[in-house]
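Note that this complex is displayed minus one protein chain, with the remaining chains in position.
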Amino acid sequence: MNRKLIISILLVLAIIIVALVVIDVLNSRPDKRPDNPYEYSVDQFKSVDSTLIKYTETLDFTFGDLDLRGIAFANDRLYLVEDNFLVIFSTEGKKLAKSPLPESPTCVAASSNGIYIGFANHIAQYNLDGLQIKSWESPGDSTLITSLAVQDCYVFAADAGKRRVLKYMTNGELTGSFTGKRDSADLHGFIIPSPYFDLAVNTFGELWVVNPGQHAFENYTFNGELRGFWEKTAMTIDGFSGCCNPAHMAVLSDGSFVTAEKGMVRIKVHKASGELLSVVAPPEAFEGETHAPDLAVSPAGDIYALDFERKMIRVFQLKK
Amino acid sequence: MKWLKIILFLLPLTLAFHNLDAQQRFPKPEFHTHYTQPTPTTPEPRGVGMEFFDVLVLLVVLSLTSWFAIRKRSRNGILLLTVFSAIYFGFYRNGCICTVGSIQNVALALADPKYVISLYALLFFLLPLIFSLFFGRVFCGAACPLGAIQDLLIFNPITIPAWLRKTLGFIPYLYLGLAVLYAATGTEFIICRYDPFIGIYRMNGPHLMIYLGIAFLLMGLFIARPYCRFFCPYGAILNVFSRFSRRHLSVFPTKCIQCKLCTTSCPFEAIDFPDEEKSKPDTKTNSRKFILYLALIPVLMLAGAWIGSKSHVFLSKAHPDVYLAELLISHPELKTDSKNIDIQTFLASGKSLETLVAEAQVIRDKFKTGSWILGAFLGLVIGLMAMNQVIFRRREDYQANKGNCYSCARCLDYCPVE
Amino acid sequence: MDKNEENNNKGDKIKLVGNLVTATGIFCLALALLLMINYWHIRQNKPLETESLKSLVQQFQADPESEVLKKEIRNLDLLARKAFFTSNWQVKTGAFLLLLGGIAFATLLRIFHTLKARILEPLIDGVDSGITRMLSQRWILITGGVMLGLALTSSFLTTDYLKFYEDTGNVVQAPPPESTVKVAAVDGGQQTEDKKTADEKTGDKKTVDEKTVDEKTVDGSQIGTEAPGSAVIPTKVGTPSLTANASAEKAGGNLGTEVTKSVVIPTKVGTPSLTAEFKNHPSFRGPWGQGTSYSTGIPVDWDGPSGRNIKWNVELSKKGYNSPVLWNNLLFVAGADNISRVVYCYNRLDGKLLWEQEAKDIPGSPPAAPKVTADTGLAAPSVATDGKLVYAIFATGDLLALDMDGKRIWAKNLGVPDNHYGHSSSLICHKDKLIIQFDTNKGGRLLALNNATGETSWDTPRKSKISWSSPMLAEIDGKLQVITTSSPTVAGYDFETGAQIWALDCLSGEVGPSAAYADGLVYAANEYATLVAIKPGPTPTAVWKSDEYLPEAASPAVSDGLLFIATSYGMFACYDAKTGQKQWEKEYGQGFYGSPMIADGKVYVMERNGAMHIFKVDRKLTSLGDPALGEKSVVTPAFADGMIYLKGEKYLYGIGK
Partner (left out) sequence: MDRKKFINNSGRLVLLGGLAYLTGSIIYQRKVSASGKYVWQIDPFKCTQCGRCATECVRDLSAVKCVHAYSLCGYCDLCGGYFKPNTHKLNTGAESQLCPTGALNRKFVEEPFFQYTIDEKLCNGCAKCVKGCGSFGNGSLHLQIRHDLCQNCNECSISRMCPSNAISRVPIETAYLIKGDFKKPAVSTPK
């Protein structure tokens, strides 16, 4: 084999080697790397028709770096539970009281005659100044209270752990519970894949329970008979996404529902009959795929959303 | 928000956990059927014992090679060992962890307070060096899988002019220096990243790297062991060590009869010829030069150090954090590029740019120290290499060059002396 | 004849092998090419994520009923996966074949070679080694030069963006999201600049009461910066000390300085090292935790970013909100993370780390660090030293005593403090005792340990709730007392016996600030509670109260009849210590967690953004400068003659000429 040829081959090879290394180096730069071919994208559902958005964010209450858990609105006051504290403050954000809690709370509800705070497996009653009146006895260990609703003499508690709704008297006496189960196969009670289970009593005294596994709103009598329900599963704005949504809800004075979803976070208002009424906050208003904000509404119709990511309460009001 | 940022910076981890709290399962579904929940399988990794077995194998191979090369003087024995290493360390063990790469683990272990090196990795690094101090580069001879695959594919090696060989001989030191620098600064393991043959041994891997391997092998048909001679950083160390080896393979068993038969035998041109009278340089000029280079070395080192410290900025760009930080500073618009995973991930992490820049600065400072040392080292190498050319050792016989000889024992077959 | 034969079949052999070699060679080449093509093909159209499939799915979701689309999708998807996995398979098998081919090729080559092999002509060394040497030298030097040259040029061509960033600050940061949203910081919320402006619109008064900062956000820092209130300066002990003064003369106290002369009563009690105690900065907020340093010539001008008057700064390897403590030339800080808790000792003159000692292998120490909040950390309490030993406590309840060389003398675990933010009360030691305020959710305790052995000298239970304040020493009516603040009690205990001498319930909430003492009055304060001046004694009484500005992190400091309060929402106020009359006030943006310190006639207080505010101790506001540290700081400074020692978020600073 003649030497010239060999040398030329060698040179070519040398060049190839250098080229390969250079290419590899350049392609592994953070700005040159290929984008994810397997991207899981829900962006197509994130864009919301702006005409639907009837609310605007007017005020934020910030809290530093606290581990916020839940909010309630009553008596023109906001009641916030964070890890080991109850904070009461005015709608202008003036702190009125702050009292430590025995353990980390899960949710809070308030009425004109008291504050009720849900802990993992029991409920405690506080007076309006945030002093504990009574800690109610726990209905069982696997219990996980995720939401409370007060209706003059009743306190309803959503027990995600046992997948049931508990009915208490305001003095703490447990007077009943129901799981929504029926003999007929089509009603297999509350399906709660993850610890999100909300309920509320609207101004007409109707008890509405979210059945997140079904994306359903179910209306029960206080004794647990199903009066009616509606459900809507869809990624699109008019329905509820994911495997268990809405995660939180609240009822406006006209009986329509304010709903908050996890996964693709968005806050919407649905009619009592289920049709989408308006959008409060589109997914863009929240960071990434994160937790659903806890909700509270004022009689005036202002919506208070507890944003766990930004650690603030965000106030939405109807656009003028 | 400022305070919040600090906390974010203080405990990013806990926050990460925070975000996932809500996704924790709480009481399991009550199954009415007899459904037993499976548990995720966890296939065990290769045990530590096995790793030490590898060390044992390495030890055996090294000893055998030394025996074959120095006592038994058998090329076939070494050939067999070569094949064995190619099969065992190469195809069976897929070449990780290999001695050459272990340089970086050692460097990182020395530099990084948190990094802990496994004993077997350390042994992989030490054993060949120790052997080289007593028997020469027997590791290259048969134990190194990278060497083995090349050694088996030597076809028709051309002779490379000495000056070119010597000059190219500088690359390994450069490679070594960079590898140590990047390893010690925790940037990356370039030796492993650009290991040309691992892809071939695994018959799998990034295609670019496999092409690299093939290119080297093809090259190897005409230049014997191109990687070993002109790239391998570990070879550079061994080269130095082996110069002081206690015993070493020698071409002739008893006495050289100047038959010149061995001259063609070595594909690596690692046999030194006796020096002819005419080429004997007059000692005067020679010693003058010697003095000159001796004086030149410190100059070169200083120059190297200065240039090194100057170019640390450039070198440090190889570190992903530094690069990212600079990218975000120089192209803030990229923040809106939703397709850029790295930037988006950083932004989502809640880490502030200040933090990132601060971290990057720390790394860059490490580079500053590292790169002036590197510069000085390279200066020293150049100086010594040059000086080596004027040091004149008398030789009557055809001897293996202790530094470059791989103890492959090819030449032994050619020597007629019994 | 035979020879010919031999040659012939040898020739045949060679031919044969040669052909085989070429054949295998071609085979390998072809295979390699195929593999490459295959790879590129896969690379080009990623079968798993083809656009066509995506678009089909889109259509399908548009009308979920269409069976046609469904079928199409399924088929296409099947194809795609087939393509993917077969190509995978091809690559694998291909590679294997290629390998076999390669081996065959190699062996054949070898055979071919050996067959062809003949004894080569020995090389006649035509090459003149002399010339070779010359050439090599030249080329080596050339390459070396080229390399260095390249390095140099590259270094000149690259721009250092990091530097650019530091120079130009946050110029290149993304613009803050424009928001018309007002922000009300209800509970310690901080505010981004743009929002702040939005906030000012809503009126100052409002922002003030909105910015009532929550205990929790602050506690960490407060705990770190927390310290005993400014204690009595022995010169001002009053009559008892005068008599004592005389007696000291009798005792022939060979104590030179003005300070030492004054510190007579303790001298009578008899600790020769007391003078040293007052010359140094032996515990959090100085001697006896008074908040007063007797060092002189403290600098008032420095600048962190430019390094002006910064004698040295070192990076802290572990975080901790505790403040530096000095003894002679040694400076002590503590640091901790979930991995380990460490005490560091620096040379305060050049900032060199002399030793570090980890708090480990302590019997009773919890396997895992307790859950503490980020802003508290595990090393909130400051260490204390008496010149012989240095003592440190961590949120794990680990307590250890090291000698000046970092050798551990004794260590014990007090039981993990049940504290939802993390234990924070700093230590203080005097004579033979080490005082620990140990108020947890399980109730309050005040301990004194024998500092040589760590055995408990006395252990007084307190009715107080959990607190984050630190004990201080003061001499009241000739009796050395440990004064503590907590919810609800402010109390004084006998240093020798631990017996409670007096107590007054006047605080509430989560008490961070410690007490201060001067001229017979104890000062205590806490946010959402009150600021109160107490006349201690058998029947303690509140002399005056004020609710205007309440600190929640910083302790009060008192000197020359003036009381200084620094609140976490940025208000720094000066009161008449006797009457509670406000003398002056000044507001800052960031708020104070670090406690004010008195040193040679000035009061030093560190704002959270790292700006040190220095005032004359005077009834009218005289600012002596606001030198910046250039990094956030929440700790209280330590003083030595001509030097001030600060601890920032990341660095430890020695400041002075």
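Order of writing sets the labels: A, B and C. Residues in every chain begin at 1.
By our rule, a residue touches a chain if its C-beta (ideal position, glycine included) is under 8 Å from a C-beta of that chain, and two chains touch if they have at least 3 such contacts.
Not measured: the values here are computed from a predicted model.
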{"item": "Displayed chains contacted by the hidden chain, counting the whole assembly", "value": "A, B, C"}
{"item": "Residue of A:N171, A:T236 or A:S273 in touch with the missing chain, whole complex considered", "value": "A:T236"}
{"item": "Options B:I117, B:I297 or B:A358, residue touching the unrepresented chain", "value": "B:I117"}
{"item": "Absent-chain contact - pick from A:R69, A:K95 or A:H122", "value": "A:R69"}
{"item": "Touch with the omitted chain, as defined above, among B:L62, B:I78 or B:I97", "value": "B:I97"}
{"item": "Touch residues of chain C, complete complex, unshown partner", "value": "48-49, 57, 60-61, 64, 69-70, 73-74, 77-78, 80-81, 84-85, 88, 91-92"}
{"item": "Positions on chain A where the hidden chain makes contact", "value": "28, 30, 33-34, 36-42, 44-45, 69, 104-107, 120, 144, 146, 160, 185, 188, 191, 193-197, 213, 233-236, 241-244, 247, 262-264, 289, 291, 294, 308"}
{"item": "Interface with the undisplayed chain - residues on chain B", "value": "16-17, 20-29, 31-33, 35, 37-48, 51, 94, 96-98, 101-102, 104-106, 109-110, 113, 115-120, 122, 126, 129-130, 133, 188-189, 192-193, 199, 202, 204-206, 240-241, 243-246, 320, 341-342, 344-346, 348-349"}
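The definition used in the following text is that only the chains that are shown with their structure count from here on.
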{"item": "Chain A and chain B, separation of their C-alpha mean positions in angstrom", "value": "54"}
{"item": "Contacts with 2+ other chains: residues of chain B", "value": "3-4, 7, 156"}
{"item": "Two or more partner chains touched - positions in chain A", "value": "64-65, 311"}
{"item": "Chain A partner contacts - residues on chain C that touch it in the complex", "value": "46, 48-49, 181-191, 195, 206, 209-210, 212-217, 374-375, 420, 509-510, 528"}
{"item": "Parts of chain B lying in touch with chain A, wherever the complex brings them together", "value": "3-4, 7, 18-19, 22-27, 29, 156, 158, 193-194, 206, 208-209, 211-212, 215-216, 218-219, 222-223, 320, 323-324, 327, 331, 334, 339-343, 348"}
{"item": "Complex contacts: residues of chain A adjacent to chain B", "value": "1, 3, 6-7, 9-10, 13-14, 16-17, 20-21, 23-24, 29-31, 33, 35-36, 64-65, 67, 142, 144, 160-162, 193-196, 262, 287-288, 290-291, 309, 311"}
